[in-house]
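The excerpt is restricted to a subset of chains, each kept in its original location.
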Amino acid sequence: MIGYGFMGRAHSNAYKRLNDFFDVEHRPVLKVVAARNQQKAKAFADQWGYERIESDWRSVVAADDIDLIDIVAPNYLHRDIAIAAAEAGKMVLCEKPLAMNVSEAEEMTDAVEKAGVPNMVWFNYRRVPAIALAKQVVDEGRIGRPFHYRATYLQDWTIAEDVPQGGAALWRLDLKEAGSGVTGDLLAHSIDTAMWLNGPITRVTAKTETFIKERIHAETGELQPVGIDDACMFLAEFANGSLGTFESTRYARGRKNFNTFELNGADGSVYFDLEEPQYLQYFEYLQKQSGQKIEDHLTGWRKIHVSNFEHPYMDRYWVPGTTIGYEHTFLNALADFVIGLETGKPVQPDFRNALQTQRVCDSVLESARTGEWRETGVEV
Amino acid sequence: MIGYGFMGRAHSNAYKRLNDFFDVEHRPVLKVVAARNQQKAKAFADQWGYERIESDWRSVVAADDIDLIDIVAPNYLHRDIAIAAAEAGKMVLCEKPLAMNVSEAEEMTDAVEKAGVPNMVWFNYRRVPAIALAKQVVDEGRIGRPFHYRATYLQDWTIAEDVPQGGAALWRLDLKEAGSGVTGDLLAHSIDTAMWLNGPITRVTAKTETFIKERIHAETGELQPVGIDDACMFLAEFANGSLGTFESTRYARGRKNFNTFELNGADGSVYFDLEEPQYLQYFEYLQKQSGQKIEDHLTGWRKIHVSNFEHPYMDRYWVPGTTIGYEHTFLNALADFVIGLETGKPVQPDFRNALQTQRVCDSVLESARTGEWRETGVEV
């Protein structure tokens, strides 16, 4: 584990829970945490039961007793760690966004493919059961010809002007460490989900904004210009001919984790909201569905409580009607990765897949800079 | 029109709107308003376009130019007016509850049946399109064997101790004029809907409460004991073997017009809430419904926006997606009454039907007094 903090906790929890809930042969052993701050690394390792800590990630990559490198360090470190890990023949799991930009992401993808090491990017929301159910609904052909996709990822935690930026806890607000603001942090999720459900995004036009222009640095106390995008919105064309709208911000008062999407097709629609992760909303056009029988008086949005044994992942947990939490999305992702190892069918999204999301992110930022529509270059 | 006030307005509006929205031959003419307070009656008649006013309802009943008597006077007057109107050969429409008690209701029913005059009781909520759709769903056999019915009718407008009681505006809070509190005013609606959807209620056990023991009289200013039930709750057995819970109050802070019901059967369920009258919620058990095809992963409560042309009454109004208001339930009821006249198929609920609801109300109040289960005597 390279890095710790919030994502470090979420990943560690996944490793420790894997064999409680999934029948797989691999049994993760928590070996080492590497981080600059040795005191915090120590506390973290003690809390979660890692065997040792290291100050330099390079020694972890080089260690013989390590089979898998999990990267939860700030984004600017992803490239170097991933490439070194791949070259050392380790499996590599990397937090999203994959990289600072497409160029890095390409290098990283080349490295893991050349080394032939198993790899995955933690787009954990694909493992929300309701989102996995949405994918199943799409794959079952229930949506029909797609017309529209719309996604938002809204939060409100940086509205106050006195929120600092930078440092170990708030590197996501520091352009140099994060690479971008909401585009990489939040929209990357929206884009990954969108392309998983609705295929490649081919063109975009975007607008970004930084509402608060200066913030204090969390550690130095210096007033600095804010470099990241506080908000980003874009219009998109999908390869399948449908249209998309995307918006993300940390300035939507009252929205905590409002990661929503809606896909509208000729035969049906789905809607999801991460603040109510136990539900998938589904609209089925009954005339189509029931053939001869017209039941227009019964059409309506159906709120599916995704907690039956028939639902994705839910047979691993409790009983119908009970919910799982945020952390289980990481556990499900890890389980899928391990099952991929054991079955020989590598899990998605791997680095190559995440590279496509990176292409869209870069195109969005470029469009925001130039004010023009951009081709994304995503493989169709 | 005998009486005025809130219900007088709602009924008058229905008469004036009938021919704008329904293709019927009858064209209502607003002739006369009778009320004790001549000044208010005059203002009311001017506002709504009645031709004249009267101080004594007896002269209206006797008038040759009157074909139909609509009773919106306080409950204690229903009996005398209805019987006199029937004896005079007039059609009689009566606000709910039909009477102060079963004995009066029986007399009234006898009178209209003996006179052979068309009659209806204004249980207007049957004409909410979503409730009419619930009835259609039941009649289509989609619920299966019924197990449970639960209803609430919650309001919060009498919580403050300084709300006065009695007088022209607040006779509903005066036991002598109203006969009961929430039981006759609110639960009567719940009971009418319940028996319409789920058949006769045969046994009940009940509890009533008066939270505020004394109130000022609205006109005299005198402090008086409160005689009505502020709240009433009861358990019920239906003739079809299902169980019911009913509750009504004017002390549920935050509930304005929370008239809800839910019916659970082996094959499906419906839920309704009058604060969201445009929706019927419907749960369809898909394994049953779709025969061979098991689609358990798609089951969920469906929120039907009851605004399609296929929905009850909605072809008379605007376009799909638009809603109608509270007042249209009276208009729909009147239209059904007139269509009943013109087709020779009398509308329901007539006096005899409303007498059954009165039986349940009386049994509930009697059970609350005695603490024992009571047979309702409703015809099965």
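Read from first to last, the chains carry the letters A and B; within each, the first residue is number 1.
Everything that follows uses one rule, which is that a contact is a pair of C-beta atoms (placed from the backbone, for glycine too) under 8 Å apart; a residue touches a chain by one contact, two chains touch by 3 or more.
Source: prediction; values computed, not measured.
This homomeric assembly is drawn with 2 chains in place; in total, the structure file defines 4 copies of the chain.
Basically, only the chains that are shown with their structure count from here on.
Centre-to-centre separation of chain A and chain B, using mean CA positions: 53 Å.
Residue ranges on chain B touching chain A, taken from their complex, read 133, 136-137, 280-282, 284, 296-305, 308, 310-311.
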